[in-house]
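Below: one structure, written as structure tokens.
Of the protein chains in this complex, all but one are displayed in their positions.
Letters are used for the chains, namely A, B, C and D, taken in the order the chains are written, and counting of residues starts over at 1 for each.
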């Protein structure tokens, strides 16, 4: 039952935490999520085709130096609950208060927002929690400037390790390109991880379907309900991404070049594929509910038939036996020597008649 | 049961009160709501970056003086049932009769209407009545002119207290800006309060879901029905807001400046988030109905199985007992000394057979 | 049952009567409705700001004189089955044969059709027949020319009495304006009357809901079915009005001036409100069906539980009693002096066991 | 049951016969329908305002002479299975191979295709087969050239007799106009016949509804299923017509003049009315299914209540009787002279108790 509780609160969190903000001026910085790590950690990659510098746990000032260098810098912040630090980030990189507010509001829908000189991209990193069978989301905000990409994550641990490895290799395409290609690489990593989540979800649905066919019980029904909600949630998180990416490659984003746009167009196809699969799963889940309900109906039918056959066979017989169990003094049949076998004969005839009737009705 | 009654009338009020107006010329002023307070109360805030004047319960004439001053004035009227007063407002601020009619018709959908020199914005302030578990709406009409913002409310008490506090502080952004930013602040307060309503509604849905899983009864069904209707109603009230705000920031509204538009764009995202959550809740409620129905079916199945098992086990046995309760004179079995134990044997064999059969059918 | 019959034919009338026309050339005039009054009656209002002339039951020639006068004339014809008269109307006011055909075809959807020099507007006047609980529609066709408005109704009695009163008053806005404002006034009267119909329908739905909660029976189900159909029908009649009015105010209609357009825009909001309410009612009715079905299920569950409890309690007891009703000579228990009380003991133990079992299952 | 079979094949025919063509080059002429008449028959009408010539069963060559004459010619071919003849048609009138292929493929959707110098219009002529209660479709292809209209039908017998009569009359509007008006006349005749089909279908639905309310049985369910499919099919056949006619009057068709467009616009309204009615019928049928299902549920409830009342009343009584049918030697009650009446008293008390209980539950 705890599982249900958690699934529920995940859905309601969005409204819960926004409510904290009521009455504050717009652009006021307040962190609406849970504090997920103890200390925020800044790390960066600074590279051009020739050289690469990667550093962990640096100070903000070290990052600000990268701001105007001609190399490409990827500055990552794990842990966004430290509002003072974030404000310094904002001042250092000249971010609009609304941009910072969006980064802090971890319940935001995915979106692309253009500001003067930079773009803000908000996305969700999804994971499938195998124990609870539910999808957990972490918000990743990216700021794309001409020379820097800033990423803000709620906690350490992400899906960018493959990308980091590729950065290390000097011959990768990513080292030849600018910040727009880096952002593409980040988004691509996130979208690729969605396929992982879908695969695991698909496995669970397949197991559930198998169980439904062999032995439908009430737990199946709760799981159907649970997956239905998870898929609703998943769709809500992925759907706006379509628009975000199409805006990125169609020229709305000021800093994306034509050579990167072709990759984003390809990525768009992947997002569509994710959404297609989510829709397919939703139809599958609703099909599972139909299957469950009709199984229940069918089973009830079977149960009723057994009851009806048993009752219809024996109730008349019991009545006949009851007749000759009466104690009337004047019951001539009781004295007949062939009375008892005759009653047996009548009973067998009854049974045979009922059986023929049920056979015709195809009840067994 | 009273709860149901109230929920219902809330829905039908819209048509009830409009019907009062049939036969009157358009622009005729008639208040279609209930009279919610005794005496209408006017108050205002008049400010510029340097100074602020806030007054309660003033006369209309005091307000009219603010009309042409270069400061920003926010004039608020609590209680709109006094038509004579409203007509004077109309004359004083040169409002079109149709604008006044819209303000008085408290069943209006949210909308933005452009008039010459001013804009009329109609919105709904929502509250969740915890006792009745239903959403109550109060209409707020705003008139945005170059130097004044007029707000009309049905009764005292609103969600603008946070805004008023911010106005008192001399360093707030709101003191630096014009009437368009003030209107933004008002709408923002209202939209923020929607999250409160959603949060409370979400809590109730969570409780209902828990109860449905543990013990589904007929009251659950009535509550599902009730929440379904509340959500329908809520969507009807919030949905048009999308268009209102998008018109405001996209340049349709003459008096909204570009610097304010960026805030309105952000607000638009919040409205979308409210609507997403409403849709999610609607899907949740319809999922709850499925859950309820399949629980009922499942439970019926269980009941039927118990009945069938009991009947199938004992009906044949009762029949056998009935046989040897007959009073035929010629029943040789009755005389056998092992007849009675043999009958017990046959009965036990019957029971064993049935149990094996039910076991195979997985009925228990 | 007669109610159902009538409801049905109302729906099928549209196709029934059109079928009469098959094989005729387009523009051929044939009246497809029932003949609703004996004699067509023409009446007119002729006015300008200074004077007003209102006449009942005049000849067509009297009307034709008004055609080119500079005053505004509203000529109304009650009863359109007299085709010869209508043809004379057509010749007198130079109407296109297709326009006349549309006026005669009382099954037309609401529409606006622009002809050279005049516009044809087709609308439905609705009434709620309280006895049959159904909506009846009467077609009103309006021809808007620069100096005249012609209205064609199927029978006397309409919703324009309020308008007529306002025309009588010399100071009304309607007397200052042209034919376009008169047409607006007519449409406004019709739309206002829709709210009346909705209010009555809403009351019936509320009653039905109350009854469903207290005692759902099969009549409820028939009424749900009935209201569903009425709402389908209603939506079909009102939906096209949206487009008609938006065409009128958006400049498609040649004779509508800008000063009238603002009123039409307001009217458009009212039509949207009507449609919103119709949709809300449709959702309500479908919710009522769910409520009915789940009530039936719930009730069946209850019935089954009672049956199962009764049967499970008594069937085993009856079996035990049957055992000791057997007539075997060798049944040692029968001879025991404590046999009878012991059997009672066993029976009570059985009952207690079953009751505990049912208690745990929460069956009572 | 045969009815079902036929209904089914009608739906699958589309795919069945197209499959014949797999592997053939595009434009290859092959007739995919059944051969519906023995010998194709050509007939024509040739007219201008002054004269009319109508001939039956002529040769193709006679028709080709009409091609370049300035009169309007309507050449009709009944029976399109003779591919050689059709190819000659194609050569004679310079039709594109794809146009001929579309004419032969009798499973085509309604469409308008523009070729150089002529337009191809494909439509469906519908009939309601009263015996099988199903809609049968015949494809009519029309080729509109500046001086000729060619029509191709699968078999003799059509809905154009009214049109032919009008052509005979010298004073009809149709004699004054060109080929575009003739095509309008043809399409108008077809659309008018749809109302006939709808009327008959509506009557059947009304009968079915009546039967559902009085005695819902399994045949009703099969008929609901049947009509649902017929309506699906009907919609599929009529829906594309909307676009065809709107293309015709909006200037996409090169040969349609402005004076004819106004008639086509009117026709468009009729098609919309047909589609509205189809949608209404679909909603009606789905409402009938709800009605059927809830009737079944309600009836089951009633049956269960009777069973439960009977069982609950008599099972305890039978148990009591069973008690005193036991043969224990030591049963003091049996010796009491008032034992027997006392048992009757207990039984009556039981019955009374149960009846009060059921009364409270409103079970009867």
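The rule we apply is simple: a contact is a pair of C-beta atoms (placed from the backbone, for glycine too) under 8 Å apart; a residue touches a chain by one contact, two chains touch by 3 or more.
Quantities reported herein were computed from a predicted structural model and do not represent experimental measurements.
One chain is not depicted; across the entire complex it touches A, D. In the complete complex, the residue from A:129, A:219 or A:283 that touches the missing chain is A:283. Contact with the omitted chain, checked across A:114, A:188 or A:243, is made by A:188. Across A:79, A:110 or A:325, the residue that sits in touch with the chain not pictured is A:325.
Contact residues of subunit D toward the unshown chain are 1, 4-5, 8-9, 11-12, 14-16, 18-19, 21-27, 96, 98, 101-102, 107-109, 111, 113, 215, 218, 221-222, 225, 228-229, 232-233, 236, 289, 292-293, 296-297, 299-300, 302-304, 306-307, 310-311, 314-315, 317-318, 321-322, 324-327, 331, 333-340, 343.
Seen across the whole complex, the unshown chain contacts subunit A at 159, 161-163, 165-166, 172-174, 184-185, 188-189, 192-193, 195-196, 198-199, 202-203, 206, 209-210, 213, 262-263, 265-267, 269-270, 272-273, 276-277, 280, 283-284, 287, 290-291, 293-295, 297-298, 300-301, 304-305, 307-308, 311-312, 315-316, 318-319, 322-323, 325-331, 361-363.
The rule we apply is simple: only the chains that are shown with their structure count from here on.
Looking at subunit A and subunit D, not one chain touches each of them. Taking only C-alpha atoms, you rotate subunit A by 145 degrees to land it on subunit C; that is to the nearest 5.
Two copies of one chain, subunit B and subunit C, touch each other, and the residues they use overlap weakly: the shared fraction of interface numbers falls below half. With each centre defined as the average position of its C-alpha atoms, the distance from subunit B to subunit D rounds to 43 Å. Rounded to whole angstrom, the centroid-to-centroid distance between subunit A and subunit B, based on C-alpha atoms, equals 26 Å.
Multi-chain contact residues of subunit C (touching two or more other chains) are listed as 293, 297, 300, 304, 307, 311, 315, 318, 322, 325-327, 331. Chain contacts in this assembly form an open path, with each chain touching only its neighbours along a single line.
Of all possible chain pairings, those that touch are A-B, B-C, C-D.
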